[in-house]
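Now for subunit A:
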Amino acid sequence: MAEQNETILEVKDLKTYFYTKRGVSKAVDGIDFSLKKGETLGIVGESGCGKSITSLSILRLIPTPPGKIEGGEVLFKGRDLVSLPNSEMRKIRGNEISMIFQEPMTSLNPVIPVGEQIAEAIRLHQKMNKKEARAKAVDMLKLVGIPSPEKRAKQEPFQLSGGMRQRVMIAMALSCNPEVLIADEPTTALDVTIQAQILELIKDLQAKLGMGVIMITHDLGVVAETCNTVAVMYAGNIVEHAPTQNLFDEPKHPYTRGLLASLPKINEDKEELYTIEGSVPSSYSMPQGCRFASRCPFAEAVCQQKQPELLEQPDGSKVRCWMYSDHWTGAKPQEEVFS
Partner candidate 1 sequence: MKTLEEKKILLEVSNLKQYFSVKKDSIFQPKAYVKAVDGISFVVNEGETLSIVGESGCGKSTTGRAILRLDDPTDGKVLYAGKNIVELSKKEMRELRGDLQVIFQDPFASLNPRQTIKQILGEAMTIQKSVPKPKQRDRMIELLNLVGLPGEALDRYPHEFSGGQRQRIGIARALAVDPKLIICDEAVSALDVSIQAQILNLLKKLQKQFKLTFLFISHDLSVVRYISDRVMVMYLGKIVEISDKKDLFDAPLHPYTKALLSSIPVPNPSVKNERILLKGDVPSPINPPSGCRFHTRCPFATDRCKTDEPELRELRENHFVSCHYAEELFSPEPLLPATTK
Partner candidate 2 sequence: ACSTNSAQSDDKEAAAEGNSTGGTLNVVRLSDATSLDPHFITDIPSANINYQKVYEGLVKPDKDFVLQPSLAKEWKVIDDTTWEFKLNEGITFHDGAPFDAEAVKATFERLLDPATASPQREKFSMIKEVKVIDPTTVQFLLEYPYAPLLSILASQEGGIISPKALAEDPEALKEKPVGTGPFVFESWKSGQEISLTRNEDYWGEKPNIDRVVFKVVPEDATRLAMIETGEAHINDQVPVTEIERIEASETMDLTRAEGLAVEFLGFNTQKAPLDDVRVRKAISHAIERESIISGVYNNVGTLANSAMSPKVFGYSENTKPAEYDLNEAKKLLKEAGAENLKISLLTSDRKERINMAEVIQSQLKGIGVEVEIQVVEYGTFIEMTNSGEHQMYISGWGNATGDGDYNQYNLFHTASHGPAGNSFYYSNSEADKMIEAAREETDENKRLEIYEEVAQIELDEAVYVPIRNYEHIAAHNKNVSGYWLNAANYLMLDGVEIAE
């Protein structure tokens, strides 16, 4: 089935909990999504909603203890990564699924020359000797647009600027032609002009190499520019999952709508911004109903009682909201709120 739909990665009901002294933090609490070949999936959401934990769970890089994948499957080309032995998992990491992290300043080993760090990944997964791997590393640096790559390969991370380090990270991630690239906020730490360079680079390389990309970000602008589909996360859940165009044109979940409304925009003048009142529930004590209910301007009784399912919509998007179910009374007219 994976081959037919060209779905390479499928996450089903993934749950990752943290067991701490303060209690159990349900950081990721039942996530479903799938990624097709050549597709870019955006995951957006506010800080702490579980974006990073989701991506780390896929590669089983959760710090254990206190973290633990409590349930669900991560099907990569039909194999469940959650139950794979460690040695098998290592073969996949960096080879078939790679990852780029948010902090280019701290994500590279400070005492190892960058070329060697790339070569290490190559040698781990491809039958190459040291010299070949090094040559390939230089090629990769060239590919991500680092000038004089031979020289740079011998340098240590502190000698490179933030943008260059992020390019190195990308080179490393792509060195084994992965089928899936997970980019966890790859540009948040960078200046806009550099961010533009990096995003452009990822787009180019994806087109060239044809991998599936999971782009994690909190910047809706980045999503709009790079992604085919978007998953919006809120408090450990996906609340809306839709093709990018649909999501921006016609956001369905009240949270998504509020989010878009509260965003000041570069190409638009507004006197006042919409605000989402209240705050995210603590991941240690999630309400039993809809997690957004306490902040939702339309919430009805049912929202407080039971969590809604992720409901498929006619336009192909999915949304986790009672509003789109038969239980909805529609007592509060929504037009008064947003338009």
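In the analysis below, contacts are C-beta pairs under 8 Å (C-beta built on N, C-alpha and C of every residue); 3 or more make two chains touch, one makes a residue touch a chain; residues count from 1.
On how the list was made: all candidates are chains of the complex that A comes from, given by their letters.
Only a predicted model underlies this, so the values are computations on that prediction, with no experimental measurement involved.
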| item | value |
| --- | --- |
| Result, touching chain for subunit A in the complex among 1 or 2 | 1 |
| Sites on subunit A touched by candidate 1 in the complex | 46-47, 161-164, 191-197, 199-200, 218-225, 244-245, 248-249, 258-260, 262-270, 272-277, 279 |
